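Missing here is one protein chain; the remaining ones are kept as they sit in the complex.
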Amino acid sequence: MEEVVIKLSKKPKLKNPIFLEGLPGIGSVGKISGEYIKNSLKVVKFGTIISKHFPPQVFLREDGTVRLVDNELFYYKGKERDVLLLVGDYQGLTPEGQYEITDKLLGLLKGFGVKEIYTVGGYGVGRFVEKPRVFGAATNSKIVEKLKKYNVVFSREEPGGGIVGTIGLLVGLCTDYGMDGLCLMGETPGFYDDPIAAYSVLSVLVPYLNLDVNLEPLKKLSEDTLERLKQMPFEPRQGREPPLPTSEDLSYIG
Amino acid sequence: MEEVVIKLSKKPKLKNPIFLEGLPGIGSVGKISGEYIKNSLKVVKFGTIISKHFPPQVFLREDGTVRLVDNELFYYKGKERDVLLLVGDYQGLTPEGQYEITDKLLGLLKGFGVKEIYTVGGYGVGRFVEKPRVFGAATNSKIVEKLKKYNVVFSREEPGGGIVGTIGLLVGLCTDYGMDGLCLMGETPGFYDDPIAAYSVLSVLVPYLNLDVNLEPLKKLSEDTLERLKQMPFEPRQGREPPLPTSEDLSYIG
Amino acid sequence: MEEVVIKLSKKPKLKNPIFLEGLPGIGSVGKISGEYIKNSLKVVKFGTIISKHFPPQVFLREDGTVRLVDNELFYYKGKERDVLLLVGDYQGLTPEGQYEITDKLLGLLKGFGVKEIYTVGGYGVGRFVEKPRVFGAATNSKIVEKLKKYNVVFSREEPGGGIVGTIGLLVGLCTDYGMDGLCLMGETPGFYDDPIAAYSVLSVLVPYLNLDVNLEPLKKLSEDTLERLKQMPFEPRQGREPPLPTSEDLSYIG
Partner (left out) sequence: MEEVVIKLSKKPKLKNPIFLEGLPGIGSVGKISGEYIKNSLKVVKFGTIISKHFPPQVFLREDGTVRLVDNELFYYKGKERDVLLLVGDYQGLTPEGQYEITDKLLGLLKGFGVKEIYTVGGYGVGRFVEKPRVFGAATNSKIVEKLKKYNVVFSREEPGGGIVGTIGLLVGLCTDYGMDGLCLMGETPGFYDDPIAAYSVLSVLVPYLNLDVNLEPLKKLSEDTLERLKQMPFEPRQGREPPLPTSEDLSYIG
């Protein structure tokens, strides 16, 4: 079995496409963001990635049928340019697996003419954050300059330990494929699915990319979540998981 | 050394064969079921699977000779259609190993003309279950409909974390090989070898597939086990292992 | 880099050779036995096995020079038949590694015309053993019968969990290379290097194979060790390591 298997149901012709990543990670910020974009745009599913670096696992659908753990590829035909979107159940389980999957994915994206990579995740700070800052990392300083207008923080100190996982690898490896990349991370406690951080990040990414995504429902959810967190009789801390909406619950949005 | 080595002593010609899997797992439900079918039908051993993804281990036979850890393939010539059966000592030790072994196995099965896959396991609930429900997962909704007549529960909530391991992978990957699949899981405490759950599952699978398997001895063992569990002075709980028959003890049955 | 690299300084012509294995393991019984045979016979080193499945480690020699972690191959020209001997620093670190190394080794041995494999190890029982029994496992029942004359115990119950590691794998895989194999295990507490168990095992293997090895020095060391253990003010138990000679200390013997 190949390390990473990419199955395409069709090979769409795309106009100057960009790539967005929204996989699970810290605070589920990437997954919430990716699913929100998926549900907001008229996306078309055209690909599936399976890999022996994912867990050996299947999930049940509503109708009792199974689907194997995977990552899914969607495209969206935009006015000016098209969008490729990746969402999924898991990142690769091991360092080797994450390198293999990212490298294979970038090869595919290059074939579609992708020149720009955008990845989204959480920056776990282990404490409640009322107004999450958005941290950035990019492949060149021009992108850095542009994003500073959106109050994105580019700091060598934060995240201190570097950016770990697929959101970092995509941006770190994409230059070998002739692409530029930007990684945006929303500050998050990191111990529950956090729509507040996702809203912060998308509040930057959506206008920056001029995406046709209405952020009002996510803003509302973010505000409601914040309200509920404030009413809690305890300071939410690591290890205690307040009964917040999961990313599954968010699927009705948009 | 190849990742997975399949050694066939002969290549039987099979009539519209189905495939049954009965490997160790939660509550040994798969293993007990597989061994029971093996001992009930006039099966012929024709293949052995060894792999570096199994433990580096040998077992002793009664006569002091060794056999390497493996999975074993049997066939059974049925009236209407033939059966292929897989039983064994272990599943693959790692996620990668489970993918490799499952994928190689499915390639072999395709060569035998298998179009239907049936896998059996336990759904661990961590508490005593007097009348185990049987949960199902299938590759298409027609199979789901048929099984509902047998009171099989198809629920997105249970098992909540998806189906992990070879029983899930076989059903998740088989469609890539042009096959349909059904996974049946018996509710089980999960901390001892559980013939009660195995009986529940086979009470569905045997009539559904019209297998020539007499379930009376397993029913008797299931009832006896239940009786002994009820007489225990404590509520069996996770971590406490009552002196129940192991799957080895069951080999006299059938 | 290849998984397993076998470097031969020469390719000896061997007369009906047998293969002996003496690698580290439970109670260092295999290593003590292998080193004892190495030092007793006029062996010639002719090969080195290195592998990325060994630890990334070097050891210092007396003169300050380094040698990479390895396994070493020796041959001995016997009167009736020749002997190949394997000793070394480590077994493979992972299950996959142990399979790879064993499989590659068996391929080499086949090329030398080896038809018989003998492996030696410890059977850890976790308590002090005054007169260690010797347990056996073989590839066919003829060997089993012959060894019973030497009071070797062949029992499905012991070792209960099967034989794990290279001593098992060699015997489990050798039949695929047209060889027969015998594994001998000496009962040992398992928490210190145990010359008593090594002596028990070699007391069977040396006469059985008619090896030109004088067991008196090892017998003396075994008796001395036993005496010292008996004089200890406590019952030696798991976790407590009495100051016994290590396998390094044994190198002067023979």
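A few comments on the model shown:
Residue numbering begins at 1 within each chain, and the chains themselves are lettered A, B and C in the order written.
Following the convention adopted for this analysis, contacts are C-beta pairs under 8 Å (C-beta built on N, C-alpha and C of every residue); 3 or more make two chains touch, one makes a residue touch a chain.
Remember, predicted model here, so these are calculated numbers, not experimental data.
Although one chain is not drawn, the whole complex shows that of C:52, C:156 or C:219 it is C:52 that touches it. Screening C:63, C:80, C:157 or C:216 against the full complex identifies C:63 as the residue touching the chain left out. The omitted chain makes contact with just one of the residues A:27, A:55, A:168 or A:189: A:168.
In the full complex, chain C touches the omitted chain through residues 1, 51-69, 93. Think of the hidden chain as still there; on chain A it touches residues 92, 95-96, 98-100, 102-104, 136-141, 144, 154-156, 161-166, 168-169, 171-173, 181, 183.
Note that only the chains that are shown with their structure count from here on.
Annotation: 38 Å between the Cα-based centres of chain B and chain C. The geometric centre of chain A is 54 Å away from that of chain C, both derived from CA atoms. Shared contact sites, meaning residues of chain A that touch two or more other chains, are absent.
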